[in-house]
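One protein chain is absent from this view; the other protein chains keep their places.
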Amino acid sequence: MNTASTMLTPSIDLTISPRLAKNVRRNIKERIIEFILMLAALSAVATTLSIVGVLLYESLSFFKTVSVVDFFTDTQWTPLFEDAHYGIMPLVSGTLTTSAVALALAIPVGTIAAIYLSEFASHKTREIVKPILELLVGVPTIVFGYFALLFLTPILQKMFPDLPGFNMLSAGIVMGIMIVPYIASVAEDAMRAVPMSMREGSYAMGATRFQTAVRVVTPAAISGIVAAYILGISRAVGETMVVAVAAGQQPIISFNPMESAATITAFIVQVAMGDLPHGSIGYQSIFAAGLVLLVMTLCFNILGHMIRKKYREHY
Amino acid sequence: MINPTTPIKAESRDLNFFYNGGNHALKSVNMPLYENKITALIGPSGCGKSTFLRCFNRMHDLYPGNKYQGQIVMHPDNTNILEHGVDPIEVRMRISMVFQKPNPFPKSIYENVAYGLRVRGESNKRQLDDKVEEALKGAALWNEVKDRLQDLAFNLSGGQQQRLCIARALATDPEIMLFDEPTSALDPIATANIEELMSELKQKLTILVVTHNMQQAARVSDYTAYMYLGELMEYDDTNTIFTRPSRKETEDYITGKFG
Partner (left out) sequence: MMSTNMTTKKPTSSTPASVLKNLGEVRAMIKRHKLNDYLFSLIGLLALSLALLTLMTLFMDLVIDGYQRFNLDFFSNFPSRRAGSAGLLSAWVGSALVMLVTFIVAVPMGVAAGLYLEEYAPKNWFSDLIEINVTNLAGVPSIVYGLLALGLFVYILGLGQSILTAGLTLGLLILPIVIVSTRESIRAIPTAIREAAYAVGATKWQVVYDHVLKYSYGGILTGVIIGMARALGETAPIITIGALTFIAFLPPSPVSDVAPFINFEWLSSGFTVLPIQMFNWLSRPDHAFHINAAATGAIIILLTLLMNGTAIYLRYKIRKNIKW
């Protein structure tokens, strides 16, 4: 054979069987599909990065104008005024006060409801109530805002004549009612997970239902219950519409629920509704406030995660 | 042979039991529990021995739909503990139970043992201390834990946890103690410890023990009852059951031909 014909007619048979060729194509198709799915999953990471990115980006611009020290120590928050002050504490105090009122209601009521549902209620009752709790969780918060402003506040004003039309008490109470189903649901799940053998041990000692529920089941489920509380706290701190509608727009440092005050979330809403030139200090201030909010809720979420890991009972 | 003058602490009379859904789990069981003696219940899986045991402290009341028929009478007061008017809590304060798998509470060793007392309203520290010590000694656990009573009960080994559960059950001075396969989850040494414990405990109270381990029944008990499919097949003192059983069914089970 001379070289020319070797090159024109290869002596090695390079064709692969049709079946094998199909396999290679299928393989490539599989890999592509997997890649696409992975990209979809990465969207979660991308979202987090975007959120942190945007908040940091605008906040960094903000902190070029406002010193971090002022931000945390100034007692006034008036970014839109002539004499602008940029102390975040008034907003934080508003958030904390409304949340405290909400949790003062939601934690006891939610826990008691959970204990009742888990240890006292009949199977039938539970089957009916649990879905209802889920339905409650789905009620939009703007509706609760209406309730706070136009139903509860007038009632409270009859009890406390000095109560302003916008106040943290009404918003806090309604927020609390809103959070009860969350806490009740999660805490109840935690209690149901306690094995029956532990309850039998308690009943066998002659304990009543109440004694068993409080002395044995609740301590056994404590990590899940605390996780429920943390979930509630996170929810309260991040809540927007109820406080925007009913708590007020004045950023003041106050821990008195009978006053009208703005929370971090209400402030952001207020500013966003107005006309704000993109890039102005007022525009950037909402991102700084949002960053504080995000850090607060993240801290609570991490705390909840750690508590659950540390105290999780392995049955 | 059974000594005709041995006092009876409790006895079941024509006891029938139906699980929720209709399963007729116990059929006309008549059986005495002699005072200060250990009575063992043996039989293949599903024969009703645990069901029978749990009738004594009304455990079945915890689950809706179960039905008792017949009587379990306690002496000397002649109370039928299965009667509607009798509160199961009252029954459980007189009859305590040790379970198959140790189930200590998520509390300290001290608080576990003190639980029954606290539930009865006892809060005097000195009283509690004394009773806890007494119970732990009675369960042969005192020396191992006396320096760490505040430790979590979960940190104990399996055998220790079971002895803790026994101490817990002891602390309230029950008249009868029920043991539901107490050593099936334990290693041989822990098992031997608990069997020895039971022999000591019977001096103070009456014991009914369910076991799927025949050798254990032979080692530990004074009287043995062989049950099958919800019926009491044979009942006699342990020696007789294991050497000269009256019924073929019993003999088949004992010798391993069956079950």
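Letters A and B mark the chains as written, and numbering starts fresh at 1 in each.
Just so it is clear, contacts are C-beta pairs under 8 Å (C-beta built on N, C-alpha and C of every residue); 3 or more make two chains touch, one makes a residue touch a chain.
On a predicted model such as this, the values are computed, not experimentally measured, just so you know.
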{"item": "Full-complex contact with the absent chain, from A:Leu96, A:Val245 or A:Ala262", "value": "A:Val245"}
{"item": "Candidate in contact with the missing chain, chosen from B:Ile8, B:Leu152 or B:Ala185", "value": "B:Ile8"}
{"item": "Residue in contact with the excluded chain [from A:Phe71, A:Phe147 or A:Tyr203]", "value": "A:Phe147"}
{"item": "Residue, one of A:Val69, A:Met159 or A:Met273, that touches the chain absent here", "value": "A:Met273"}
{"item": "Where the missing chain touches chain B, by residue", "value": "1-9, 30-32, 35, 75-77, 79, 87, 89-90, 93, 119-121, 231-236, 246-247"}
{"item": "Hidden partner chain, residues of chain A it touches", "value": "26, 29-30, 33-34, 36-38, 40-45, 47-48, 50-51, 53-55, 57-58, 109-110, 112-113, 115-117, 120-121, 129, 131-136, 138-147, 149-151, 177, 180-181, 184, 206, 208-211, 213, 231, 234, 237-241, 244-245, 265, 268-269, 272-273, 278, 286-287, 290, 293-294, 297-298, 301, 305"}
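Here is the rule we use: only the chains that are shown with their structure count from here on.
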{"item": "Chain A and chain B: spacing of chain centres that average the CA atoms, whole Å", "value": "50"}
{"item": "Of chain B, residues touching chain A in the complex", "value": "57, 59, 62, 64, 89-90, 92-93, 96-97, 99, 101, 103-107, 115-116, 118-120, 165, 168-169, 172"}
{"item": "Chain A residues within the chain B interface of the complex", "value": "122-123, 197-208, 211, 215-216, 219-220, 313"}
